[in-house]
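If you scroll down you'll find the structure; I have some questions about it.
The complex appears here without one of its protein chains, the remainder shown in place.
Entry: subunit A
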Amino acid sequence: MTLLSLTDVSVRYGRLTAVRGVSFSVAENEILFVTGPNGAGKSSLMRAIAGVTHCAAGKITLDGRDITAEKPENIARMGFSMVPEGREVFGSLTVEENLMVGTGMHGGAKRGRIADELASVYDTFPILKERRNGQAGLLSGGQQQMLVIGRALMTQPRLIAIDEPSLGLAPNITDQVYERLIALRAERGLTLLIVEQSSTRAVMVGGRMLLMRGGQIVLDGDARALGNSEAIQAAYFGYEDH
């Protein structure tokens, strides 16, 4: 079943077009990597889906509902959790307070799971438990990255979108993060939308991969099949031919 669907989405900043007419859809429980060189429009695309950046054109639906002009909080409440690039921790709040910010949207059964969710986040990232009462702004870059990913998981999303999860993380921690995400995908049918600059991780983990360049999708296919094909190399290093 299609969970998220984009049709001809464009994002503009003034005269600059960051995303031009992008269409794709994400099926429930799918794992989709969006890759591409710096400035390809990946982050703008993510922010447009999350509702924090205005779409200049096109349509976005989540679970069949049009969310193109929806408020970010309502999109989050529909089960879309976004981890933007740049580790946006609430620096003056404690680590645990950061984790709790996104849990207010739940009532009923989900609310009962908050304590379990917290335990499982601490289980994945023991350092966060150790520093739970410390100020989030004093964490190292890698620890902040763990915190924002943990914070997004605390909202118990159906779809989690992470903009460069490996940024600033030690490789073994990145492995742990991916292990946890893949386990959650199996356990509760979590859908993963992951932005990475390089395709290495996508090839390792498997799943579908989109490759963006110049605000457009230039490749769409199975990550392992695309793997080290010439098409990928051309997309990263080739000359702009459009």
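In this section, contacts are C-beta pairs under 8 Å (C-beta built on N, C-alpha and C of every residue); 3 or more make two chains touch, one makes a residue touch a chain; residues count from 1.
In this text, contacts and distances are computed from a predicted model.
Participant: Between "Branched-chain amino acid ABC transporter permease", "Cell division protein FtsI", "V-type ATP synthase subunit B" or "Spore gernimation protein", which matches the UniProt record of the unshown chain?
Facilitator: From the choices "Branched-chain amino acid ABC transporter permease", "Cell division protein FtsI", "V-type ATP synthase subunit B" or "Spore gernimation protein", the unshown chain carries the UniProt name "Branched-chain amino acid ABC transporter permease".
Participant: Could you tell which one of A:Thr68, A:Ser120, A:Thr155 or A:Thr191 touches the chain left off the display?
Facilitator: Of these options, the touching residue for the absent chain is A:Thr155.
Participant: Of the residues A:Glu30, A:Asp63 or A:Glu97, I need the one that contacts the missing chain.
Facilitator: Looking across A:Glu30, A:Asp63 or A:Glu97, the contact with the absent chain belongs to A:Glu97.
Participant: Using the definition of touch stated at the top, determine which of A:Gly39, A:Gly137 or A:Gly189 touches the missing chain.
Facilitator: Touching the chain that is not displayed is residue A:Gly137.
Participant: Which listed residue (A:Val22, A:Ile67 or A:Met82) would be found touching the missing chain in the intact complex?
Facilitator: A:Met82
Participant: Which parts of subunit A are in contact with the chain that was left out?
Facilitator: With respect to the unshown chain, the touching residues of subunit A are 50-52, 71-73, 76-77, 81-82, 84, 88, 90-93, 97-98, 100-102, 104-105, 137, 151-152, 155.
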